[in-house]
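Right, one structure below, let's go through it.
Just one protein chain is left out here, and the rest sit where they should.
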Amino acid sequence: MYKPMSLVPSGEPGATVITTRVDDVLNWGRANSLWYMLFGLACCAIEMMQTGGPRADLDRFGAVPRPTPRQSDLMLVAGTLTYKMAIRTKLLYEQMTEPKFVIAMGSCATCGGLFSPGYSVLKGVDKIIPVDVYLPGCPPRPEALTEALIHVQRQIKRSRPLRQKHEDTKIIT
Amino acid sequence: MERLADYIVYNLPFLQQIPRVIVDLIIMLFFATCMLLFWVALFAGITSWVERRVAGRIQSRIGPNRVGPQGFLQWIADGLKCFLKEDFVPAAADKKLFLLAPYIVFAGMFAVFVVVPFGDGLIISNLNIGIFYVLAISSLVVVGILMSGWSSNNKWSLLGGMRSAAQIVSYEIPVSLAILPVILLTGSLGMQDIIRAQGPYPWQWFAFHNPFTFIAFFIFFIGALAEGNRTPFDIPEAESELVAGYNTEYSGMRFVFFFFAEWANLYIIAALTVTLFLGGWNTPAHLYTNLFGLLHRSVDVAGTFVFILKSLFLVFVIIWIRWTLPRLRVDQMMDVCWKYFVPFSFANIVGTIIWMVLADAAPVLGYVRYILFVVGLMVPLAIAMKITRNFRLAKSEIHLNPFI
Amino acid sequence: MTEFITEEMTLNMGPQHPSTHGVLRFQLTSDGEVIHSVKPDVGYLHRSIEKIAEKVTYHGFMPYTDRVDYVAAMNSNFAWALTVEKLGGYQVPERAEYLRVIAAELNRISSHLIMLGVMAMDIGAVTPFPYFLRERETINDLLEELCGARLTYNYIRIGGVSSDLPDGFRDRALRFLDHFEPIIDEFNRLITYNEIFVNRLANIVIIPREQAIAWALVGPNLRASGVKWDLRKDEPYSIYPQVEFDIPVGKGEVGTVGDCFDRFIVRVDEMRESSKIIRQCLDKMPEGEIQSKLPRQLKPPKGEVYVRSESARGEMGYYLVSNGGLNPERVKIRTGSFSAMAIMEEVSKGIMIADMVALISSLDVIAPEIDR
Partner (left out) sequence: MNEKNILEKVMAEFPGVAFELIEENTDHPYLVIPAERTAGICRFLRDDPDLRLDALSNLSSVDEGEILTVVYHLFSYEHRHYSVLKVRVPRGAPDVPTVQTVWPGAGWFEREAYDLMGINFMGHNDLRRIMLPDDWVGHPLRKDWVEQEEYHGMGTSRNEPMDVLPLADAPEKEKQSD
């Protein structure tokens, strides 16, 4: 539960209101401009492309693909992650600049899915990077991916970037 | 500007104790900042929104429509987000150059706005070397891009920077040479002089003045596209080849500087083309202001309106080209420049000089501009017919309403 | 004058790179823009499908075949069904054969749509790609009506198909084809014969006939090199002998036979042929069963087969060894992209980086087919 915390001592309510508003404005900017990294792994990549395509059109939400991790806010782990790729995925995640969000798209990225019996498949991307939204499906439909994006937007809108201390940022374990 | 400074100093007596140079400087800086914030950033931002919406429509998508009416505030959201993002400097980068590069690109692009003549009196500084200033100051962009490509310590950035430098330096030549016929006809480098030398009616524009300026118009426009790294010459930031070109390693606000410079540049290309070849702010009403001095101000406003409208139409054309054409290869792009544009531009200059001499001798040649105007009118007509044919053959559905 | 000395540069392209479709990696050695050597590095999507095949039943392997080639999953289903049917001698009702061909050809169109759109995008024209995605959505809708999935269908079963045509499917499919055939022409006007596009592709990376055969290229890539070979025609299976269609081959229309443009245009023409096949199948389709009676637990006899069929990316061969039990003993999948990727190292010497991008997309390699 979020407790309003005042910048000014002795609980003047006005200060709280102002910081909250600033938070909201910043969150509005962050949530409506989620550039996702152009990074498809497997089957889900095709659905990801179709989501950016004419019918679903992620651009409506201000989400455009960026080819480089430095400029992207959202990583869509779209597909099966093999061990060979997992090392690179972790590197890519580390190359992304804060704040960054991850959607584990599809069963394979969530838990290994259909390929859990395989010897070369990582069972879930959350073993290497933190995940914000899990999206089941094999592959998920474009509508589902749009919903996942809206979920990320909601998460952002709930966050309080001005109060977040540096240590609070996600730490990779 | 001087008058404005005088006026301020006169009204605020305490300023008179400070040396006048410093006061001038502060006032200049203040107005420059206002200009950047409220005028240039507005143009760059709105152009970015226009581009995304137009691109969406071209691709039978919608484009951003969630933030503000019809997604109009999208550029503010993008800017805000990038402002909050981590400003990242790669460990192996040349730190000083890396940090400096975006500002240089930004400065080079935005300084051009100083001489963009939005209206009869609406120009920040009507330099007597106007167009020369544009050519000189916009060269800063090359330096910035090359710096960013080099200092990122990323091979894709380096390739992008190198490509960009080669491209801009090469295309500087045909572009400058294509401007020369206009300068010859005007006899001045000042932007307002160039516009005044053209008449209010379309057939009096420099684009239709004679066959050589007609060719020069196309060389200038295409060359300017290449200088601005726009498709079909967008090879420095070719997404499918070089990841993101010279700005691969940039994030946050520094990336936004590149981003804004790109769209400001889009507007500059259009504005310069309008100034040099398409009559600038001239409207038929300007002919009559001298007759009825009363309407002076409103005519100015109309002129500004016409100028912005013309240039926005060209912006639309550039966006249209961007989302239609594929990209050239590096060697092909150089071929176009050195084998076709440069020789043609030289021929244009010589041709214009001969034309000017001949036109003095034979005034009949003045009627050529009407023929050229009709020819120029054919170009959009031909395109319109092609589009109609395409609609008919592909049995496409047409959705004219742009607001979804 | 002293000699101008240049140094080679090693570039790492991928696994995350906009033009490596999926996760491929290339190690380029280049002198500025000119590439000296390319070392492809694959395996980033090696999902151990062949090992999983040894753990699951014959029916149970069908969903995995979808993922062998997710862009043309139906064709991959088809190939596996053909293989097991040949091994066990199972019969397929005639209506099911027609349904299979309709589904497979629809999927072939949608696969080529992706390839052509992506190729145009890699050359720099972004707009054709969304146009093709738009058409692809309609095909996805049709296939979804048929089997309930948009991408990984699991529709073709051993001994038949999973479900019959829904009501009104025929009309909707015909309406789509009526709409789609002019779209191909529009696409040609928009991008294929665009001056810049032709100049980017003509005479780039020519793969002559002998080289294509020796490197075991298959499918459209082989046909682009001038070999008139299509398994649907030359080793007919299912009901392909009963339908009429042509095999487009590379003619060197704007350059030399076997260049990137030929590989592009062959696929454009193949979409037309596929559309022709679907029309004929919809007309000729008989009434009847769609699934033959097979035991729930399939136990094909001991033995081995190697069956090839024409997928969207060329021949897809399943080498299946059975020990008479519930699970296959060994399944080896031979795919078109694998050999297309192998040739890349050989043919890409001395081209420019921009051509490299065109080459990758013209060979139409997709990662799961290479790695499996």
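Letters are used for the chains, namely A, B and C, taken in the order the chains are written, and counting of residues starts over at 1 for each.
The rule is simple: a residue touches a chain if its C-beta (ideal position, glycine included) is under 8 Å from a C-beta of that chain, and two chains touch if they have at least 3 such contacts.
All of these numbers come straight from a predicted model, not from anything done at the bench.
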Shown chains touched by the missing chain?
A, C
For the chain left off this view, which of C:His46, C:Arg200 or C:Arg263 is in contact with it?
C:His46
Of C:Lys251, C:Lys332 or C:Lys349, the residue that touches the missing chain is C:Lys332
Contacting the left-out chain: of C:Ala216, C:Ile247, C:Val268 or C:Leu282, that is C:Ala216
Contact with the hidden chain only, please: which chain A residues?
83-84, 86-87, 111-112, 116, 119-120, 122-124, 127-128
Please output the residues of chain C touching the missing chain, sorted low to high.
42-43, 46, 48, 50-51, 86-87, 213-217, 227, 229, 234, 301-308, 315, 317, 319, 321, 329-330, 332, 334, 338-339, 341-343, 346, 371
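FYI, only the chains that are shown with their structure count from here on.
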At what distance in angstrom does the C-alpha mean of chain C lie from that of chain A?
32
Just give me the whole-number Å value for how far the CA centre of chain B lies from that of chain C.
44
Using mean CA coordinates as chain centres, what's the gap between chain A and chain B in Å?
37
Considering chain A alone, which of its residues make contact with at least two other chains?
53-54, 67
Can you list the residues of chain C that touch 2 or more other chains?
17-18, 130-131, 134
Once bound in the complex, which stretches of chain A touch chain C?
37-43, 45-47, 49-50, 53-55, 67, 69, 79-80, 82, 84-85, 88, 92, 114-115, 117-121, 138-139, 141
Give every residue of chain B touching chain C within the complex, in rising order.
55, 58-61, 155-156, 159, 162-163, 231-232, 234-235, 238-243, 323-332, 390, 393-396
In their shared complex, chain B is touched by residues of chain C numbered 9, 11-12, 17-19, 32-33, 120-127, 130-131, 134, 179, 182-183, 185-186, 189-191, 194, 196-197, 199-200, 352-355, 357
